[in-house]
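Every protein chain but one is kept in place in this view of the complex.
As written, the chain order gives the labels A and B, with residue 1 at the start of each chain.
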Amino acid sequence: MKKFTTVNDIKNLQEIIKKALRIKENPLSESSKGKGKTIGLVFLNSSLRTRLSSQIAAQNLGLNVLTLNAAQEAWNLEFADGAVMNGDTVEHIKDAIEVLNQYCDIIAVRCFAGMKSKEEDVNESILSQFEQHAKVPVISLESATRHPLQSLADCITITENCHEERKPKVVLTWAPHIKPIAHAVGNSFAEWMQEMDVDFVITNPEGYDLDKNFTKDVKVIHNQDEALKDADFIYVKNWSSFDDYAAMPEVKENWMLTNEKLENTNQAKVMHCLPVRRNVELSDEVMDGENSIIYQQAKNRIFSAQAVFSEILDELNSK
Amino acid sequence: MKKFTTVNDIKNLQEIIKKALRIKENPLSESSKGKGKTIGLVFLNSSLRTRLSSQIAAQNLGLNVLTLNAAQEAWNLEFADGAVMNGDTVEHIKDAIEVLNQYCDIIAVRCFAGMKSKEEDVNESILSQFEQHAKVPVISLESATRHPLQSLADCITITENCHEERKPKVVLTWAPHIKPIAHAVGNSFAEWMQEMDVDFVITNPEGYDLDKNFTKDVKVIHNQDEALKDADFIYVKNWSSFDDYAAMPEVKENWMLTNEKLENTNQAKVMHCLPVRRNVELSDEVMDGENSIIYQQAKNRIFSAQAVFSEILDELNSK
Partner (left out) sequence: MKKFTTVNDIKNLQEIIKKALRIKENPLSESSKGKGKTIGLVFLNSSLRTRLSSQIAAQNLGLNVLTLNAAQEAWNLEFADGAVMNGDTVEHIKDAIEVLNQYCDIIAVRCFAGMKSKEEDVNESILSQFEQHAKVPVISLESATRHPLQSLADCITITENCHEERKPKVVLTWAPHIKPIAHAVGNSFAEWMQEMDVDFVITNPEGYDLDKNFTKDVKVIHNQDEALKDADFIYVKNWSSFDDYAAMPEVKENWMLTNEKLENTNQAKVMHCLPVRRNVELSDEVMDGENSIIYQQAKNRIFSAQAVFSEILDELNSK
């Protein structure tokens, strides 16, 4: 694997899921694979799971880890090409990336959507600079439009919880929120589910359809009850409007997932990428109930990251 | 040892002091005991000594260390049970703890008193959630009412400086400050001294008596000169009123420790947990004088932490 920013960087999804599950059985099985190599974890935004799971995965592989909280620890970054930097920005992202090229064997970066300009977000104004200027493999720790290490952990978790022969029904449901939230987790989950052997539907209120470039031909149902019927897995996530970018059109029905809504399902397992706003996106009863596999999902972030780092190291070590 | 949040988690105080002193002689004697295990150091508040000494102790034991500055690096946490999270908080502490359960073999946490609500602080509103939800051993790096790793370091330091057969006289003296300060260090020191073979008294101005739940039958003297007489060890620390919670009733006498006040003592050794406000809590002359064992105390934070981590690892490795 030469880089990891979308599902397209994976040659064989089933193979990498199996690999991650083998790593979960024996996390230290490749503990010197990364010896003498350095991964830079660059955070332009907050992180708990991604920060910790990436560090654990890297340590399990014997990689040196450099963590940079770019905003607090380094310099205010300029992102515009050709900018005359006579304002608040002190270092151009291009130069920061070139320096990371000199210091790291792998660069992993978290760069959220700004939620101001649809064009900038859709074009991945920050990640694209890493893809363009990095001379070492780039790994996304969530970008404006995708969160692929989360999605891989989601696929691992679904695989672990599939105990029947038939295809499971997987529903991605919109949830309420109080602020305009990015589309990355929703987009990414939609993209990866299309690569899995599942029946996948999305449900969200009108006005909240995700970008067609990610959802493609996936069925979108605007009635949550109808969508949840017979579901085996329900993925709960909020996002703001994509069409009317970052707007929050009024929603009259109550979309918060509750135990009552689970009754109509096939004892669906409930998933969420975390952090979650309890009693806004999900009720306490669901979060703390037996259907939740949310913490298992969080744990699988380690093995998702470790499988990807390991594949990247295979590529580096083969040179 | 299954957890470490109070002196009650110690089976035999003399034994663990001896163990810490053996570690001080040879800090790398158990350098692979923690191999393949991870300790998460979670800071909800500032830290210098605790941060560094815990990292050194963990590294000396071969533990992987994950440090999380929760406020700056992760998400704004909700602490209220059942909260409808439609405000500023992004992640519930319960969920953060459950995720730490997935990632760490040991969770260590610093969570100061808020100094707003006596009830919340007395009930350890944050640490109690860690004790309730953590599925791995929890270590306090100072909580609302106690600072046990400091107190253990204090016991080690007193032991190192006791060269006579007779019981030493140990005085905990209140010191001036400009802000309402928490009771954790005072409470904890009082609690631990009651387990040591020492004559222990507390001195503070009227209105500043510590919580009886910690001081129990310890003699409290409101006249500092009287209390300091013949002292072998003087522990200097400020705290605000406990009865009139977080208030700072006026104090007319000068309680700042000076060389003059030491004259009446048995060449008392002076202790402080640091950070100290020079020339407010203690004079420069005392801080920089021959009676101070304050930096030795700071150094012993390493061996205090390492002895505790080692005991916790014994428990984990025996499973």
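The rule is simple: contacts are C-beta pairs under 8 Å (C-beta built on N, C-alpha and C of every residue); 3 or more make two chains touch, one makes a residue touch a chain.
If you're wondering where the values come from, they're calculated on a predicted model, not measured in any experiment.
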Who touches the missing chain here, B:4, B:43 or B:255?
B:43
Answer key for A:101, A:128 or A:194 versus the chain not shown reads A:101
Contacting the left-out chain: of A:9, A:78, A:124 or A:311, that is A:78
Taking the full complex into account, what residues of subunit B touch the chain not shown?
28, 43, 46-49, 51-53, 55-56, 59, 69, 72, 178, 274-280, 284, 287, 295-296, 298-299, 302
Where subunit A meets the left-out chain, the residues are 36, 38, 40, 64, 66, 68, 70, 72-75, 78, 82-87, 89-92, 95-96, 98-103
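Assume only the chains that are shown with their structure count from here on.
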To bring subunit A onto subunit B by a C-alpha fit, how many degrees must it turn, rounded to the nearest 5?
120
Return the distance between the CA-based centres of subunit A and subunit B, expressed in whole Å.
39
